[in-house]
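All protein chains but one are shown at their positions in the complex.
Labels A and B are assigned to the chains in the order they are written; within every chain, residues are numbered from 1.
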Amino acid sequence: MNPVVEVNNLSKKFKEIDAVTDLSFTVYDGDIYGFLGQNGAGKSTTIRMLLSLIKPDNGSISIFGKGLTENRNAIMKQTGAIIERPDMYKYLSAYDNLSIFAKLSGVKGSRKLIMEKLDQVGLADRSNSKVKTFSQGMKQRLGIAIALVHEPGLIILDEPTNGLDPQGIADMRNMIIGLSRNMGKTIIVSSHLLSEIELMANRMIIMHKGKKMVEGKVAELLDPSNSMVQLETTDDRATFKALSNTAWAAKATLTDKHIQIRLGKNEIPALAESLHSMDAKILAIRPRHSLEDYFISLTNEQTDV
Amino acid sequence: MFNLLQIELYKISKRPRTYIAFAAITAIVVIFQLAFKADGKSYMDLMLQSVQDSFDIDKSKAINGYFMCYIILNTLLIQVPILVALIAGDAISGEANMGTLRLLLTKPVSRTKLILVKFAASVIYTIMLLVWMAVMALFLSLLIFGADDMLIFRVKGDESLILQITSDDIMWRYFAAFGYAAVALTVIAALAMLLSVFAENSIGPIIATVCIVIVCTVVSNINVPIIDKHVKPWLFTSYLVGWKGFFYIGTTADGEPIKGSLENWPAIRNSLYILAAHILVLLGSTVVIFRRKDILS
Partner (left out) sequence: MLRKSILLPLLLVTVTGMLQAQDINQLVANAKAKLGKVNDYEAKGRMKTNVTFLKVPVANVKVYFKAPSRMKIKSEKGVSFVPKGAVSINAGGALGGNGYTIIDAGTDKVGNTLVRVAKLLPLDENSEVVLSTVYIDPITSLILKSRTTTKENGTFELEMTFSRYAEFALPDKVIFSFNTKDYKLPKGVTFDFDDGSTVTQANKEKQKKGRAEITFSNYIINKGVSDEVFR
């Protein structure tokens, strides 16, 4: 598996607000990589940093093995995106819109090619209609045509199902899966719905308040036998440091309130033993039933605030 | 780069607002022409008030196409900045508002290039406006009113002057004046563009540009020595009317106009330098700011 996107220690502040803090993750060739998080979790900021719309304060992004800052144009030639709503020039026709963005992406955009691409998203018969007459779903399809017209290897979709009806959501999902399976594209897709990510993505990251909570294969993360344990000790920071030298390191994350560890229920005694051996004063070990519970708990936490 | 420019121009050409400006110019010019056709003599009487006591003047000859164009430009060039702002102020902010900016900026085109192309498109639009103005105010007026010598009524310091330029010495002055106006309006375009970078809808930068122009113009026209000396030279609006310099014909010691001459070319040239400097600074700032900008729209 070749890494397509490698992000290391990425941080971004807007004034005093930490939008993204010390974020690292890797997306591999052929992945459908799900970005899950509540509104304000930092998904959009991260995606915009990947697309060079926002400049990171710290950290590095490399795509297709090249640094984004130095090779922006070369990378963007191979990247397609829909960012939030699929907005385009409303006063222009579907044909004009696609033709313009094809040219901007460095594709010649012959009439034949443009019509072919419009046909693929079922808009060939509306090619001369102005976009302002389009429904949300039609705009979404045109947005996809624009994102794909230059045959990019990496496709980044920020909340692509926002504002779509259930049928539109299903179509979008099927298309994303098709692009990955049939055409071998690498796709990053963000959503605030776990169910959606679960249905499309093979790997995922959960973000909360600008930080990575968990990252891994969707199948493993959502395995019912796997559970999330919230661990509270008298000194979480010291405990986390001690844990990082053990086999638990890969599974543990430090948050503001506790340490969370992803593990099977049957592993809890072993964890307790390890903690005891490193002289950690345990205040609580709280198992959560599944990733879904965990994600919901994050949601509640946010709504509580 | 040319490809990009083509795209920008295509987008501008497809927007209804682009044609508002052309329609506005047409309306203003035609109203002027009708008014002068109907009652141009009254205007001449007003301008020639005291002179008519001492001189016989053939007023119908004085109201000709060249004169009409001058009168129209005199009024119109004060309003045109608004029309230029309408397009240039929308260049970035309009895309931000529509949501196309973020898509545009994920394309393999550098932001510097994008600004330069958008700026070039605004300048071309401005030039098209001026060409249209020339067609309407100059050539149509010549068609309606004919060509003859042109009288320029001028206030110089606290002196009023009437300059007469012979009909064979006028056309080049108009070309030069339109050229100058293009440079002056490019400053407006650059200003509107800079403001456009900060906004996420086009109303803000358009209104801000117009306000800046109005405030500076008003200050430019406060005839108080301290402002004349210390403030006026620093306001770009003081140089917007510099196109008139091409109609201030040079004269001999005893007041005879010298054909093909300008009274004060160095002043016009300096104004052009100052305007060009404004363009460079405004455009440079736009590029620097836009390159650093986080796109959140």
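Basically, a residue touches a chain if its C-beta (ideal position, glycine included) is under 8 Å from a C-beta of that chain, and two chains touch if they have at least 3 such contacts.
Just so we're clear, the structure is a prediction, and the values are computed from it rather than from any experiment.
Every shown chain that the unseen chain touches in the whole complex is listed here: B.
Between the chain not shown and the residues B:K37, B:K259 or B:R291, the one that touches is B:K259. As for the chain not pictured, it touches chain B at residues 46-47, 49-51, 53-58, 61-62, 74, 78, 148-149, 151, 153-164, 166-167, 221, 228, 232, 238, 241-245, 248-249, 251, 254-257, 259, 263-264, 267-268, 271.
Basically, only the chains that are shown with their structure count from here on.
Distance between chain centres (mean CA atoms), chain A to chain B: 50 Å. Taken in their complex, chain B has these residues touching chain A: 3-4, 7, 10-11, 14-16, 98-100, 102-110, 292, 294-296.
Those residues of chain A lying in contact with chain B across their complex are 14, 48, 51-55, 72-74, 76-77, 79, 81, 83-85, 87-92, 96, 100-101, 103-106, 146.
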